[in-house]
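In this view, the complex is presented without one of its protein chains, the others remaining in place.
Each chain gets a letter, A and B, in the order it is written, and its residues are counted from 1.
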Amino acid sequence: MHALIQGLILGILTSGVYALMASGQTLIFGVMKVVNLAQGAMVILGAYLAYQLFTAFGIDPLLAIPVTTVMMFFLGVGVQLLFLRPLRDEDRSELSLLVTFAVALLLEGIMSVTWKSSVRSINTSYANSSWTVLGYQITLVRLWAFLLSIAALGVLFLLLNRTRFGRAIRATVQNPESARLLGVESSRVSAIGFGLGAATAAAAGSVYGLLYPFNSGSHYDLISRLLSIVLLGGLGSIGGAVIGALIVSTSSAVVASTISPTWSEMTFFVILLLVLLVRPQGLFGTTERGSI
Amino acid sequence: MRAVAYIGPVRGFAFFAVLASLPLFNLAHWSLNILVFTLMYAVMSSAWNLVGGFAGYPSLGHGAFFGIGAYATALWFQHHTITSGYEPFLLLPVIGILAAGLGLGVAAIAMRTRADVFAIVTITLLFVTQTLAFNLRSLTHGAQGLSIDVPPFAAGTFERPFYYVLLLLLLVAMGISFGAMRSKFGLSLAAIRADEDKARGIGVRTLGVKLLSFSVSVGLTAMVGGVWAYYEGFIYPQFAVDPLVTIAIVLMTFLGGRATLWGPVLGAFILETAQQTLAYSLGGSQFYLIAYALVFLLVMLLMPQGIVPSVQTRLRRRRRRAAVDAAGSPGAPAASRSSESGGRDAVAAVKGHG
Partner (left out) sequence: MNIRNRLHGRSAVLLVAGAMAVLATGCASSGGGSGGAGKSTGPLVVGASVSLTGDFSDSGKAVQRGYQLWADTVNAQGGVLGRKVTVKLVDDASSPTQVVTNYQNLINKDHVDLTFGPFSTLLTIPAAKVAKRYSYAFLAPAGGGPDVFKQNLDNFFFVQPAPTTQSGDVFAKYILSLSPAQRPKTAAYAELDDPFSAPIAESIRARFEAAGIKTVYKQVYPSETQDLSPVMAALAAKKPDVIVGGTQSEDAYAQVKSLVQLKYNPKFMFQSNGANSPLEFPNKVGAANTAGIFSSADWFPGSDATGSAAFTAAYTKKFGGTAQQVDDSSAEAYATGQLIEAVAKKTGKIDNATIIKTLHSGSWPTVLGTLSWSANGSPTGSFNLVQWQGGKLLPIYPSSVAQAKPVFPKPNWGG
């Protein structure tokens, strides 16, 4: 029982960072119908940027977020303009998988040339602090990471709901045709949407770097987890991504602490398989991908 | 039109004749070794093309079947001895049939989804398989890996048996593709690729056709896994069931050209030889990863259909222009429609058939 609750606490606290990463990915899908396999690599790049700011200037990863998100926003816009826009519409859904995978490899290559391949971690002064509440362990870093992720998600929510281009993005996600008729310029929305997805990855990267050691190859582990989350929640649904992250993180943490960590990865893959077979559009997805 | 029909087989014969004679030229071991790996990927890309190319179902789970083939070989020879050295090859058909049977079951479940979701369902299966290979310790030895006895072949001609077995597998894989392209089976696959619902609507047996293509495809892949395990001599879960194997196969097929006979083979010959030689000569820096990614991006942007169809389209266009110039009339021959419309044509053809 103790282990179960400890697992639940841990799972919920870690779900924040995954919710953040996944909402960026699902946003990109919603706007462009592109499954972005480079999302994991962009998260790791965000983590490296935060690491660099921390080691060079002692800037806390929290304070680094405004800087790194802006940088990564432009990177995202650049990737969209350079590599995704030239694809023809009829090829996009298939080729974008390959193109974004190639972008992931490119980022991995650049990161490992820049930062070498040794594993880095951001060791803040509070890295090892923790509280014991009713016999359960809560570490400061984890709580901090959770709150940061929630805050970043809140900012994303405000951007999408309270700004003009946010509304344009949401209109495109819901119905690209009518959005176009209403005068939303789809190519601009695509570029901004991809940039926003990348900016979200940057914020998630700061948090990720705070929680876990990483190197340029870490994105492979991230991407399978991220895909599971967005598919579970339903492609294109940010709320779904948050719920998906919660399910994936808690189920694997609970299995790790009650049964064995060797089966924890398998747990969420099995959950995902079951959900997809019953509901191919995911929990909160609206359209079945590929059925049109 | 009749004469043209013979060019394909002649070309194919020449290709296999050259490959078959290569080892007889006292080719250095290191070249043969690279060719062995290249042939492995050529077979797997050709096999993947059946389901990923012709049927348009982008499976990312083929690596799981590669691993299943590798483990099947390794496990069988934990309990049986290798004496002549050819026993693992004789086991291959059994592995192929078993994996195809397993593939049929997997496909029946996974092929209820399509496109991206199918890709992700299949890669999920791959991760599940890898986890099982790690965790079913009493069967697979888990992370400790499994050893296979050293083949008793003479060092001087060591690679030959592997090479010829793989060449035979390539012949089978390309033969199936070739046959499929000329039969109603291939037309049905193309119809599924173009528009599955419409295809079913007009009476194509979509379920049977796509399940069959998946199962044949993974059967061939598992056989390559079996050869690979024997050639390596030792397998670990993370290398035998490796997402990178799947990704390499997919990249090769896309590079060469999906739904073509020669595209996947060409892609494998280019990428595998490039990777093996580049990592050997340029290794030590990640610049080769950057170069690899950039080349890939360029090909995707400039030749989104892959090399073979793009070159074909270009040649055809040039020929058409020549024909137009010669005839002095703008009426282009009907035979040279662009290849992308193949699927639509197939739907029409099947409709005509039924």
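Keep in mind that, in the parts below, a contact is a pair of C-beta atoms (placed from the backbone, for glycine too) under 8 Å apart; a residue touches a chain by one contact, two chains touch by 3 or more.
Bear in mind the structure is a predicted one, so any value in this text is a computation, not a measurement.
Enquirer: So one chain is hidden, and I want to know which residue out of A:137, A:161 or A:175 touches that hidden chain in the complete assembly.
Expert: For the chain that is not drawn, the touching residue is A:137.
Enquirer: Which one touches the absent chain: B:163, B:214, B:269 or B:296?
Expert: The one listed residue touching the chain not shown is B:269.
Enquirer: Which residue, A:3, A:82, A:182 or A:274, contacts the hidden chain when the whole complex is considered?
Expert: Only one of A:3, A:82, A:182 or A:274 touches the chain omitted from view, namely A:3.
Enquirer: Which positions on chain A touch the chain that was left off?
Expert: 2-3, 6-7, 10, 14, 112, 116-119, 121, 123, 127-130, 132, 137, 139, 212-213, 217, 221, 253, 256-257, 260-262, 264-265
Enquirer: List the chain B residues touching the unshown chain?
Expert: Against the missing chain, chain B presents residues 4, 7-8, 11-12, 14-15, 18-19, 22, 25-35, 37, 131, 134, 142-145, 147, 150, 155-156, 158, 178, 181-182, 186-187, 190, 228, 231-234, 236, 238-239, 256-257, 259-263, 265-266, 269-270, 273, 276, 279-281, 283-286, 289, 307-309, 311-312, 315, 335-337, 339, 341-342, 345-346, 349.
Convention: only the chains that are shown with their structure count from here on.
Enquirer: Just curious, how far off is chain B from chain A if you go by their C-alpha centres, in Å?
Expert: 32
Enquirer: Would you tell me which residues of chain A are touching chain B in their complex?
Expert: Going by the criterion above, the answer is residues 35, 83, 86-88, 90-91, 93-95, 97-99, 101-103, 105-106, 108-110, 112-113, 117, 216, 220, 224, 227-228, 231, 235, 262-263, 265-266, 269-270, 272-273, 276-277, 280, 288-291.
Enquirer: Show me the residue ranges of chain B that touch chain A in the complex, using the header's touch definition.
Expert: It is residues 58, 109, 112-121, 123-125, 127-128, 131-132, 134-135, 197, 243, 247, 250-251, 254, 285-290, 292-294, 296-297, 300-301, 304-305, 340 of chain B that touch chain A.
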